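If you scroll down you'll find the structure; I have some questions about it.
Note that one protein chain is taken out, while the other chains of the complex remain in position.
So, chain A:
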Amino acid sequence: MQIKTVLAVAFAVAASAANAQQMVFTSWGGTTQDAQTEFWAAPFTEKAGTAVLQDGPTDYGKIKAMVEAGAVAWDVVDTEFDWALQAGKAGLLEPLDFNVIDKAKLDPRFVSDYAVGSFYYSFVIGFNPANFSGDAQPATMADLFDTAKFPGKRTFYKWSAPGVIEAALLADGVPADQLYPLDLDRAFKKLDTIKSSIIWWEGGAQSQQLLASGEAPIGLFWNGRLAALQADGMPVGISWQDNITAADALVVPKGAKNKEAAMAFIAEATSAKAQADFATKTGYAPINLDSPTLMEAELRATLPDAQTANQINADMAYWAEHRDEIGNRWYAWQAE
């Protein structure tokens, strides 16, 4: 992979010297960005002749600093969707050009003036079957919070983001259609009951390590990371009951140097084929409505968009509006 990256960069630099057409795409690294490089950037370069330099990881502080300094080195960035909505309002992003990006084919849940979906994922309950070999296997959010019935550490996403708060409220008996506005007092009270059993994961690789090693035999994970463990032959239990969807977004920071190339790149990345290929590789769901028809039926059944029966869509607009308030409280609670 290292050599591939070096070659890609070398090729990109050579190409840029030839026709000065290049742009920078920034994402979160790991297998996700590898797939984005392979299925979005490479076909785009082939078609448009624009080299795509890869950078990362995504860093919101850096985006803000670049925009304020007027020196924006990133042209397209993969961010969390709720952050994108908030940042658009705060003036950190360029409005997207929907003459170039065909939004008619995109899932309207993940389209806004400043951002379109990159892919979407579900937070699902994952567990190590070796630790729960009895009759009962964890299935519901209530089980996830029940340390008497299912003992052991649980692992949750460390950063303030849609997912864990919703899970706590569902576990406490809040009906799925009454989650918003979020009752933070109630959520933190529920989280308090298992606080000493929580190990936080900061990134996908760490979440996989915690589950595979048995350090945390149960937790709330990005579905794609569990799919990757299964693909490696590890037995992993997954419960889609009350799976909570959230999305990543593609955005263009305000003042990006290659705005036109950026819009064209987003158009390619959200096209039916690019989205279908990416989903096939990563286990994350496509945001292009035409993509599922391009994918194998068997594979589609494992994606979040086949699990709508007990699915909850995290309210991105609510999160965008209350991100700071929830974040401050979240981190203060963690440190208590």
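Rule of thumb we're sticking to: a contact is a pair of C-beta atoms (placed from the backbone, for glycine too) under 8 Å apart; a residue touches a chain by one contact, two chains touch by 3 or more; residues count from 1.
Here is the rule we use: contacts and distances are computed from a predicted model.
Asks: Please identify the absent chain by the protein name in its UniProt record; candidates are "Sulfate adenylyltransferase subunit 1", "Spermidine/putrescine transport system permease protein", "Secreted protein" or "SoxAX cytochrome complex subunit A".
Replies: "Spermidine/putrescine transport system permease protein"
Asks: Among A:Val100, A:Ile199 or A:Leu294, which residue is in touch with the absent chain?
Replies: A:Ile199
Asks: Quick one: say which of A:Gln54, A:Ser118 or A:Ser160 touches the chain that got left out.
Replies: Candidates A:Gln54, A:Ser118 or A:Ser160; residue touching the omitted chain: A:Ser160.
Asks: Among A:Asp192, A:Glu215, A:Asp232 or A:Glu260, which residue is in contact with the omitted chain in the full complex?
Replies: A:Glu215
Asks: In terms of residues, what is the contact footprint of the unshown chain on chain A?
Replies: So the residues of chain A touching the unseen chain are 59-61, 64, 90, 153, 158-160, 199-200, 202, 213-215, 323-324, 327-328, 331-332, 334-336.
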